Structures are given as structure tokens and as C-alpha cells.
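Below is one structure, written out as C-alpha cells; the observations come after it.
Each chain you see keeps its place in the complex, though not every chain is here.
We just call them A, B, C and D in the order they show up, numbering each chain from 1.
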């Protein structure tokens, strides 16, 4: 959208295959996410979405093919450092409060936004001083989304960002994604296609089990 | 009398080396059988 | 360097390795069995009893080669581990992991024959002297490498983690070897040299030469056999595995 | 994408870890309790004769400290793995080895330092002769950080394995043996009036080496274990 079409892709992979102990999980995949673009990976349960995302982040080693992220090649020794990753796990400590968790992330990520305002943006104002462990499933998800908003990363890798969220929360995810694209970022997100897709121009990749 | 010690140590060695020799062979046989079973299942499924 | 790597990857490709191992394993074991037979005959019947230790000194002919192998195998494992970690060559991962059980077997033999030997000469099965202790630690390290390899689900990730541990553990090898020099211990210092002047009489040395060769050949045979089984297991879904299986099944 | 300064990172990490400890301050006391109990079990198991106890006191104390350290090791990275924080750490731009060094320092401060402070008390329980307290404290002061650092490497390596508590012990103990031999050896030498500073120097040298190498090794191990 706002990004020039000639900008180098944030994420690109060619002929990517992954096999677990010699059992293929997904076939050769080519994909490209440039600045200002969102790519939606769709697939039913067990199609390999989570696996694909972990391979792209460098957390699993592909069997064949190569991944280039922000101009560097990704392999076992080289994770995609500096991307924002939202997995099935939240990645914050249950014993710390919502705000303490975000404060730490802010330093770690080198954020240039204020944790407190971001918390309010994701609808957790009033819960700043609650320990993350005491938040409900959906509130935890929102806290993880707050970290995304905090991160200065250009590339977002999101695994089922809509899961566990109510209608309001789904709206929030869509808003976050649009803002990020407008700022020239790129997003790759997965969903099993039961509901909700971001209301932005988007390309889709279908995985099948 | 010390022959007992010699015999014991040679016996121990024989047992351990015997295990070292046989266990991979057993494993190889098991793997082979698994491969064959799998191949048969695949051909059955195709036909 | 790159061409070397490519060559290595080609000759070391799983199907090629399978063929290679199938071909050479019997030869290695053949050499091992023959030299072992000669060596054991020499040790048990041809060499006269020692004037100090009597008959029990014959244990030397298996204790010493196995003790040397226990150290040697660990070094080989560590070297393979370096290659596996740096260049990610699959066959080297397999070879490194196949070393562990063989080395553990040699270490166990060393410990057991040593303590059987200790009973008549030192009057006890076991003492906590530096060499014996460090050899026991070596066994733990082997077991640790095997345990770590077994505990991780993904075979290649497991191999790399265990290879890393083998690298860390290799510091123990010089400790075992030099323990007799660094501390005063009950255990015999270095006495035997196969090449050059030895403190042991040559007439008593020759069976040792044979058992030493036998242990080396055994290591090669066992290593190939184990690596082959692991290789085939991991590749069992591939076409070549089915074909190779069809050949001799 | 302004990379945060190393110092700011260290501060944030230390603050976070200390805060987590503080939230479960009951747990922080447990290594101490454990060591206390091992020390208490021995007189019970052996039947208490001061002479006999005094002789084995340095060894028992060292073993107690070592075991209690071993048992807290699993926590070093595991809880971060389970809630996904570790993934986030790996995928951030922050230097991993540096963060690990900070974390090990916090871990040592929380688990080993209280033990060190309580050592005179424990020594008294085992009737350790007073002139041996100096060597014992010196050997522990240098030995326990060494144990923590070595342990961190092993903990990193096994973090991907669920319920690895025991495996961790099996892997770490062989590496702990030299530390134990020199540490307890120093006290034993002192008790026989032999020079004991040599062993202490060796421990110090080992510690210096480990301070540099262990965080790097642990970072590598973490990457290996998690990719």
C-alpha cells in the first residue's frame, strides 16, 4: 500500500519443504511478503500452519529450500532475529503483572511506544496490575497482542491471532494489522478459516493436510 | 586359583562384546521388517 | 572447502553410506575375530605366567586395549561431533552417535576387568582413586550422551544436542590419561609402549599387539553396523531404503 | 530498531528475574531448606558421634550444597520455555549470551549465596572444627558459581526435554566431579595440615574460564536445543 513496490521483500522463501523424521509435513512452498503486504495462510486442522510459521522463524530447520528474511538467510543457527512472533504460547510470565511484562518486553525489543498506552489500546486498562496468570484466556491473548504493538519489528509472524478472542478482540486484531501495514510493515498470519479474516488487501496461501 | 579371575574377565568381555555385536543386528532386522510391512501396506492401499 | 564439502555430502549420502557399510562391516569383523583369536590364544596359553602376579596378569591383554579404546572412541566421537555441528553432515551425526554405545561397551569392559584384576592384586574390587574414578565418569559421560540422544524426539536435533555434550565432555579424556601422573594413585603408570622401548618384555608383548588391532577393527565394524542401522531407520520412508531392503531380504 | 544498551538490558533482565523470585519467595528458601535437611539426615542415618561427624563434615557439606544447586537448575530456563518467553528471547535482537550471564548471576545470588551465608551454621551442626571454616567458605565461594555456570550449559541443552530433572542430574554430575574433588579436597587437605591454597587457585582459574565460556556455550546449547 504505502510502501514502494520495489522495496526488498521482508520475507521470501523458495521451494520450502519440511519433514518430521522423514514424514513430509508440507510440500514445496514459495511465498513472499513485502512491506505493506499481508499474507494469510489458510488450512484445516493439522494442515501444518504452525509448523510453517516455526520454520519461517528459524525455530525448525527446513528439509529443503531456503528462507530469506529481511535480507538475511534463515537456517538452524540463524533465527529471524528482530521479527515479532505470536505463537500458541503467550510468551509472558504468569507471575508478573500485565504492565511489568510489557515493561520488560519494551526494553528487550527496544520499543519506542509507551507500555501503558499500548495496554489501554488492547483493552486491558484496569488490568495493568493483575498478574498475567489471573487473566482469562482471551485477556492473555490481548496481552500478547500488546507486545506486537510495542515491537519495532517490520515483520510480524502470527499464529492464529484470532483464537480465543471475542468479536471485540477480532476487531482489535484487524485494526492492529491495518495500522502495521500502513506503517510499511508486513504480516504473515495463519487461520483455520472458520471465521474472520483481516479486512485489508491480502493474499492467501492454502495448505492442505 | 587366580584362573577364576582370568576366566571371569574374559567371560565378561565376551558377554559385552556379544551384546555390542548382536544388538545392532537385531535393530537392523527390526527396521527391515518395518520397512517391508510399510511397503506392503502402501501397495495394498494403491491397488 | 566447498568442493570438499560437496564431495563429502555425495559419498556420505545415506544410500551410499548404506552400501559402504554393508560392504565393509563383514571385513572389519573378520579382521577383528582373527586377530582376537590369535591374541587370546597368545594371552591364555602361549605367554608364561608373570612371576609377581601369577596367572591374573593375563587380564592385561584385554584390559589395556579396551582401556585405550575407551579413550580413543571418545576422541573420535568428539571429532565427528565437531563436523556434525559445524557442517551439519548427516552421516557424521550418525557416526558420532553410533560411537557412544561402542565406547560405553569398551569403558564397561575396562571397569569390570579392572576391578576383577584389582581383587587379586590390590585386594579390593574398587577404590576411589583418580584413574578409576575418572574412568567411571567417562562411563557416565557416554551414558549421558546416549540418554540425551534418546530423550529428544527429532533425530537430527537430538544428534546435535548430544554431539555438543560429547564436545563438552571430551575434557575428561586427558584427565583419565594423565591421572596417574598428576596424582599418586594405586593404578599402574604408563608402562607399555607398542612402538619404541617398552618396560615390558617383547616376548610378552606380542599378544597385546594382536588384541589391540582386534579392538580397533572391532570398533570399526561395530560403528559401521550401528550407524547403518540408524541410517536405515531414519531413512525408512525413502525409496532407496525400500529398494535396498528388497535386495537382500 | 534502536538496539538497547547492554546495561539497560542487564538491568531489565535482573529486575525481572528478581521480581519473579520475590513473587515466589517461598521457593527461594527451598535450596537452603534442602541443604539443611541433607545435613540433618546424616547424623540421623549415622547415629551421632561428634568425632565421626567432624571427619565427614566437609564432604557432607559440599555434597549437600552441590545437590541442592543441582535441583534448582532445571528451573533456570524451563519456565521460560513453557510460557514461550524463551522463543521471544531467541527471536529478539538482544545478545543471548549476555542475558544468560545475567540470569545465572541472579540464580547464583538467590540459590547459592544464602547457602554460603548459612554455611557457618551448617558447619556447626556437623561439628566441623573451626579452623576449617575458612577453607570451606573459600572453596564454596569459588566453587558454587562454577557449578552454576557449568549447570547452565547442561540446563540449556536439556531444556527441550520434558521432565528432564533426572536426565539433567545425570548429565551435570560428571561435569561437577572435578569441582567437587578440588573443593572438598582443599578442605580435606587443610584438615590434615597440608597446603590447600593450590586447589583454591585451580578453582579460581576454572571460574575465570567458565565466566567467559559458559554463557557462550549455554547460548549455543539453547539454540541447538530449540531449533
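What we mean here is this: contacts are C-beta pairs under 8 Å (C-beta built on N, C-alpha and C of every residue); 3 or more make two chains touch, one makes a residue touch a chain.
Keep in mind the model is a prediction, meaning the values are calculated, not measured.
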When all copies in the file are counted, not just the one of each kind on show, what formula do you get? A x2, B x1, C x1, D x2
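Everything that follows uses one rule, which is that only the chains that are shown with their structure count from here on.
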Could you state the distance in Å from the CA-based centre of chain A to that of chain B? 48
Chain A and chain D: spacing of chain centres that average the CA atoms, whole Å: 37
If you average the Cα atoms of chain B and of chain D to get two centres, how far apart are those centres in Å? 42
By the touch rule stated above, which residues of chain C touch at least two different other chains? 157, 236-237
For chain A, residues contacting two or more additional chains: 61, 76
In the complex, go through chain C and note every residue touching chain D. 85, 133, 137, 140-141, 143-144, 147-148, 151-152, 157, 160-161, 164-165, 168-169, 172, 175
State the interface residues of chain D toward chain C in the complex, per the touch definition above. 153-154, 157-158, 160-161, 164, 167, 170-171, 173-175, 177-178, 217, 220-221, 224-225, 227
Would you pull the chain A residues touching chain D in the complex into a rising list? 57-61, 76-77, 79-85, 87-96, 100, 103-105, 107-110, 112, 131, 147, 152-153
